[in-house]
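The structure appears below as structure tokens.
Just one protein chain is left out here, and the rest sit where they should.
And then chain A:
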Amino acid sequence: MSETMTADIADHPDARPAADERDRSNHKASSIEMQGLHKRFGRDTVALDGVDLNIRAGEFFTLLGPSGCGKTTLLRILAGLEEPDAGSLVVGGKDITEMPPHQRSVNTVFQSYALFPHLSVRENLAFGLKMRGMPAAKRHAKVDEIADFIKLGDLVDRHVDQLSGGQRQRIALARALICEPDVLLLDEPLSALDAGLRSQLQVELLRVQKRLGMTFVFVTHDQQEAMVMSDRIAVLNGGTIQQVGPPREVYERPVNAFVAHFMGHDNLYPISARQGDRLTTALGELTAEEAGDGELLLIRPETLDLLPGAVEGPNHLTATVTERLYRGSHAEFRLAIGDTTLQATVNNRGRHLPEVGETVTVAVAPEDLVTLSE
């Protein structure tokens, strides 16, 4: 990511078009307000420890975190499959904290898809409509409509056990979408698929959401997936929300060490002394543009430039290459500065890529340095 792009983060926190500017179909979108949600399982397991969160109407919102962080519990509370011990949940201006799941205009794509094996694909798709009392002829037309929208083709007339994983995933999505809910919940819907199919369906899911303008709440433990899909991300840990923001903000300006680590950052260094914007760490002395008052310095590997040889200059550090992973489009370096290691990612523009053992100079721009709290 180039420096100029990083610089305009502050002006445009969200690179995507805002939710209300988007192409809308006839679907209504609802906002979600959660306040003080607590949930405990058994005596000692705290799943949610006071969650306040607002999700905007028409937003693709992702709950991101490691397993056991409470993201699935939060989703199940939204669906009504779990009841919070405390707190309130308002969807589209209506308090639904105590409403049973079958009365909520909220539908879920389950991780295991949970298709009904005793029903045909068509009956699976029509299930929600049937339960709502829609007459058969109208249901049939609706199924054809959604099958056309999700491009299911002749899958509709098959039996569930004749479907592949990717096909099941799409049927599960169609089965939830067909009811035109206020909010669609997705519980790690792509986690069972292989990488290729997964990225294909990520794009497909994103397009569907943009076309419908429906509020999507997506649960995943994969930060890459979260960044690709989301308008905004909430990072959860230990039943509390660590940070909420657009993908770039969460990735480039993590608020604490947990978020930084979870977003894939390893270059974190305790600040031992500071003088204005001059920060001293185990790497040496570096100048940051807006240091902030965090006690950890984050250096993102892709913001570093590697210059051959030892070059003097501001924010220049001399390092030795200890490891090089060539990845085609880019290369990853592990560098030693004294006893401290630093990782750097360099785009492969056909220039010289330093070898292991070579002495290099690491140059970092002051505006790319971020501090964060423990």
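Simple rule for what comes next: contacts are C-beta pairs under 8 Å (C-beta built on N, C-alpha and C of every residue); 3 or more make two chains touch, one makes a residue touch a chain; residues count from 1.
By definition in this document, contacts and distances are computed from a predicted model.
Chosen from "Circularly permuted type 2 ATP-grasp protein", "DNA-binding NarL/FixJ family response regulator", "NADH-quinone oxidoreductase subunit N" or "ABC transporter permease", the protein name that UniProt gives for the omitted chain reads "ABC transporter permease". The residue from A:179, A:283 or A:319 that touches the chain not shown here is A:179. Only one of A:58, A:84 or A:128 touches the absent chain when the whole complex is considered: A:128. Of the listed residues A:90, A:119 or A:206, the one in contact with the hidden chain in the full complex is A:119. Check A:108, A:202 or A:281 against the missing chain and you find that the one touching it is A:108. On the side of chain A, the interface with the absent chain consists of residues 79-81, 100-103, 106-108, 110-112, 114-120, 123, 127-128, 131-132, 175-176, 179, using the contact rule stated above.
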